[in-house]
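All protein chains but one are shown at their positions in the complex.
Naming follows writing order (A, B, C, D, E, F and G), and every chain is counted from residue 1.
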Amino acid sequence: MNNHNGNDRTEFVFSGFGGQGVMFVGQLLAYAAMDAGFNVTWIPSYGPEMRGGTAHCTTIVSRKPIGSPMSPRPHVAVVLNLPSFTRYEPLVREGGLLVVNSALVSLTSHRQDMRTLDIPATTIAENLGSVRAANMVLLGAALTAQPALPLAAAHSALEAHLPPQHRSLLALNHAALDAGAAVVLERL
Amino acid sequence: MNNHNGNDRTEFVFSGFGGQGVMFVGQLLAYAAMDAGFNVTWIPSYGPEMRGGTAHCTTIVSRKPIGSPMSPRPHVAVVLNLPSFTRYEPLVREGGLLVVNSALVSLTSHRQDMRTLDIPATTIAENLGSVRAANMVLLGAALTAQPALPLAAAHSALEAHLPPQHRSLLALNHAALDAGAAVVLERL
Amino acid sequence: MIPAAELERVYERPESLTALHTNYCPGCTHGVAHRLVAEALDELELREQTILVAPVGCAVFAYEYFNLDGCEAAHGRAPAMATGIKRLLPDRTVLTYQGDGDLASIGIAEIIHAAARGEPITTIFVNNAIYGMTGGQMAPTSLPNQRTTSSPSGRDVALTGQPLRVSEMLATLPGAAYIVRRSLHDPANIRKAKKAILTAIQVQQRGLGFSMVELLSTCPTNWGMTPAEALTWVKDHMLSIYPLGDYKVSDAARELSA
Amino acid sequence: MIPAAELERVYERPESLTALHTNYCPGCTHGVAHRLVAEALDELELREQTILVAPVGCAVFAYEYFNLDGCEAAHGRAPAMATGIKRLLPDRTVLTYQGDGDLASIGIAEIIHAAARGEPITTIFVNNAIYGMTGGQMAPTSLPNQRTTSSPSGRDVALTGQPLRVSEMLATLPGAAYIVRRSLHDPANIRKAKKAILTAIQVQQRGLGFSMVELLSTCPTNWGMTPAEALTWVKDHMLSIYPLGDYKVSDAARELSA
Amino acid sequence: MALKGTVVIDQERCKGCQLCTLACPQNVLLLDADLLNAKGYHPARLEESHNFCTGCAVCAVICPDACITVFRQPSPRRVERTEAIYG
Amino acid sequence: MALKGTVVIDQERCKGCQLCTLACPQNVLLLDADLLNAKGYHPARLEESHNFCTGCAVCAVICPDACITVFRQPSPRRVERTEAIYG
Amino acid sequence: MVKELLKGNVAIAEAAVRAGCRAYFGYPITPQTELLEYLSSRMIALGRVFLQAESEVAAINMVYGAACTGARVMTSSSSPGFSLMQEGLSYIAASDLPCVVVDVMRGGPGLGNILPSQGDYFQVTRSAGHGDYHPIVLAPATVQEAIDMTVLAFDLADHYRHLVILALDGLIGQMMEPAELPEWQADPPTPDWAVTGAAHRAPNRITSMHLRADESEAYNQHIQRRLEHIRAAEQRSIEMYTDDAELLVIGFGSAGRIAASAVEMAREDGLNVGLFRPQTLYPFPSDRLAELAEQVGACLVVEMNAGQMLDDVRLAVSGRAPVEFFGRMGGAIPLPEEILDTIEMLCWSLHVVE
Partner (left out) sequence: MVKELLKGNVAIAEAAVRAGCRAYFGYPITPQTELLEYLSSRMIALGRVFLQAESEVAAINMVYGAACTGARVMTSSSSPGFSLMQEGLSYIAASDLPCVVVDVMRGGPGLGNILPSQGDYFQVTRSAGHGDYHPIVLAPATVQEAIDMTVLAFDLADHYRHLVILALDGLIGQMMEPAELPEWQADPPTPDWAVTGAAHRAPNRITSMHLRADESEAYNQHIQRRLEHIRAAEQRSIEMYTDDAELLVIGFGSAGRIAASAVEMAREDGLNVGLFRPQTLYPFPSDRLAELAEQVGACLVVEMNAGQMLDDVRLAVSGRAPVEFFGRMGGAIPLPEEILDTIEMLCWSLHVVE
């Protein structure tokens, strides 16, 4: 039997508190993938957790048509807070990638069958101008460590799809993406 | 093919104005048939005519189990007023019997393929003490002309099933049954 | 007797009624209510711009009796249906005609919300304190101790509550511009009912909000009375429970009815 | 700080609540309403004889949060369900707990008819002027110009009517024995709300008729406010539209609340 | 002094409910005991013996079946047709 | 003179809504910035520096999550437990 | 007991009373109104609960509440009113509550008319609301069967903690026939899941909410297992002349009894025709029908609708024999004679007639 989820399909989960912009970062990735010609799906969690404070979404990027938009075992999990870490750390697929906002999550993963990136994203973003860009820092890191898409695609998606009322944050978001990427490249 | 509705099944329709006791006379026949060991069904019309002023019901008396309780072509139609005559005169089955309350219905049937009995039931009943017994006069006549049941069965059903609040009318009803029968016997 | 030709015709069947004979029981004042609505539409010259929403109840055939565009609502839902129509055709006159079972029982939610939204439709609410069409069961509007086929020993208010006074209740809603109760039990009251219907429709035409005329009406058949006795029963028994009057007349509506 | 042992315990979580953590958002006054109901049941020693009917709305889990027998109604139908229960168990205390979408919108027919019948049940009506659970759509109780996810430019009263004042409307019904409006926006008002809940339940115990306490409540999440801002919004904006007060206190009920 | 008038009754529409006969101030309406219409009712009929119809239209106002057309001696003050009878 | 009292806060139940901290007349409640409970909130905490808790229970009355147990110096006039705080 | 002349609607009402029905909530609608009217005095005289609800929506939710107390409860309606009960029915089913609902079907769709029909077959057997479940559906063809099935309905409801629907049409509801009423049943004890106040025990809670997919799926599996038991144990049908039948006529309720007359006629005419009358519509008596399908040359389904049970017959027969259909719709009632015509035609084409 083949590995049916080879390189042509990558499943991302983004998870964090309501205000941390996890929905947007997942959508941004989806825009980037769409503009780059991939098949893509984005789906929010809308289950019982809704009112629990933690939000998450799944973005699937694939060369083939996408069947299920759900990802019970994501290739990449980007976790912005502690409850998200607890939930997704065990779920990341073997060989996958866990990207942790280590500024807010004090735990670290001991799993050997996947890679873990601890990125102090909130701190980095704060230094860049706003904690709210932590999501972009982490996306930059994730796409650098697992290049399902070129980072440039995320940059152009930002240009194209950042809602008008947030365009003042454009530069900050670009910088955050790059800062996240830089951390990963530094560690190589 | 047999005649599937031979002597072992007789379908009666009773039709008249709301106050003429057509429901009760149909039920009385049903009681009589039941007590005499027949299969029997009684069904009111509850169709669009409901509010039209005219009421009718169907009583089927049969030695075999009864499938449909409806009788689109009755063997016996007992009509107490003009609209009922107009409606049922053409529907009586060939070889059947039409019993007409000639006190209120000025028309008479010209059909040759069935028997018609014109009985001035309202007048007879009035003479006996109340026009409301016209229904019994007509039942007496019908059962005499088409003896699906012995008349005695109707008499005992009256004893057994006349509702308590109407028991004062028992004698009148007995007399009316007999009077109806008498008219038919006279004409034999 | 004077030959008709020399005389002026002062009353004839209104154009907004069709020639069809109704299937109402003899003496049922549903017929009077129909006539008044039709006369009002004739006088306001609205026949060609009116859409009638008929109820489920004895008046289920109303759409055939009125010489208007019409449609048939599900039981109790006429106000919702009328809302759908009015929102799409705001310049047409939209009427619902509803019985008390239809409006006060199963359809109470729809009438309240139509009134609360200030939906510019007009409801003719025919309250005969019973379910006529289904053979005389108790309605929320049935009187205390009234015998019906589902309260055979008389309405027991301890188990079923007091009669529901819809006009009084709807009057509490700001969206209701004109809510009045009239009766059809004698010519004088019929005249007043007609006037109220005219006003209610005008309230709609001016877009002042929701309007409703409650009409105390008879059901001789299910009350077990002659038509004349039934009128007397309205006077003797219903009026005290359902006082006639104007329960809500918004300021703008007051100018019209004055 | 004084060691607790030397002190008297003057307040603790009532027995009629379970230990479960609720899933309400931080600062949501649904939690306060729960607490008050539970305290009232504790004080009246009714925990073991009470049946709670939970709504569909944010309080959908109420049956888990209360340490009572409970069941889950369909959206808006809690009063019908409670009627079914109460008719079979007339000596038990039956409560419905309902939001404004549940009670004032989809369930308005059931609450009106329960009140009209004088059904001896008690309704806790939590009015937060919005559909909380489904993410903040307009309710019939939303304020004029209130922005919601289904009235994003603010509630347009010309299209959707004025806020529906349920207590005022139910007060017109003879079967309603006790109908009051209270608010949860500060400790003093919370104390009054508690008292009203006690009275309402006692009205039920004495079989005086239908009782309801409307509670002005917050939805910080969907109002887009902090919990504290939300309390202020209740005071500054809701109180004028929904004046606090006793809308119906039957004579027999008055003796209780005195 | 009362005006002079008359009524034409659509006897096929009539259901013999007697509301007009009881309401007529002049007592000039009665049910026709000799006539049965197609619906099976004895319809109302104008019968002017002692009194005369004034065209007051009270009968028309109460008739649930809109069976009655009313005519009246033209009055000096002209008013709208149906409005006239509702005063 | 104010009574003496104290509160015990169930910090795992607490959602850090701050309604108690804002309502406390003595200003002796605050959110614990150093503590995050399992639900992810900074829970309320009693911090008596300048003022002291009087056991007035205002915090308990407003807490939506029934997190607060209130203790008070026994008062001469005995009243029912929870009734006490609702005056 | 002796036979009495009983109207279907009234017979069901009295049978429910004797089966221990403690509460009835309903709303008038023809052709089931006599049921409600009868109970309006009968229940109150017995000190039980009768309440005319403000609507069918309220009625089914009152039943829902009453069923939570563990008592035997019932409502009844007819097609449009039954449509309004769909949400409530689904809640009741999803709360494992026993209760009995009578649908006296009438001509549809829409307002239609008040004449007898079997047009709700799909609605009663397939969904009765959203989500995955089937009520148990009993279909009487005589007043006696209506009585017996009413008692059975309460028993099955309690036994399986399941919703049971008695599906008949206006003919059976309105008709009077001689029938025997049942014995009075003793009241069953209050079940331990009932909500009655949490005295001396942990609280009971009745809910149909399962927010998590795993819980919800587990609950659904529980329902499906129950339905499997029901399918295995409760298939019921009546047969006539099936031993040597080459054509099998299949009909339920009124259509079934009318078809029986047609089959009798056909037998008199020497045709090898049999009758299969499902008494349970859910579970559909597929097992027995599948056996019979092996043996017959063709099936003829007779319904008072456009062909709804037809699906279940086809599913059971599964290609083993051709399945033909004769139906009348919208309140029209088939005549035995017209069914006989179809039977003759089919027999002829099957060369059943030598």
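Remarks
The rule is simple: a contact is a pair of C-beta atoms (placed from the backbone, for glycine too) under 8 Å apart; a residue touches a chain by one contact, two chains touch by 3 or more.
Values in this document were obtained by computation on a predicted structure and should not be read as measured data.
Of the listed positions G:F25, G:Y38, G:Y91 or G:Y160, the one in contact with the omitted chain in the full complex is G:Y91. Where chain C meets the missing chain, the touching residues are 47-51, 53-54, 60-61, 63-64, 66-74, 77, 80-85, 87-89, 92, 109-110, 113. Within chain G, the residues in touch with the undisplayed chain are 57, 79-80, 82-84, 86-87, 90-95, 105, 107-115, 117, 119-120, 122-123, 126-127, 129-133, 207-214, 216-217, 219-221, 223-224, 305-306, 308, 311, 314-315, 318-320, 328-333.
Touching residues on chain A toward the chain that is not drawn are 1-2, 4, 27, 30-31, 34, 39-44, 46-48, 64-70, 72, 161.
Note that in this section only the chains that are shown with their structure count from here on.
For the pairs D-G and C-G, the larger set of C-beta contacts lies at D-G.
Set against the C-alpha centre of chain G, every other chain centre is closer than that of F. Chain geometry summary: the mean Cα position of chain A and that of chain G are 55 Å apart. Residues of chain A in contact with two or more other chains: 52.
Residues of chain F in contact with two or more other chains: 39.
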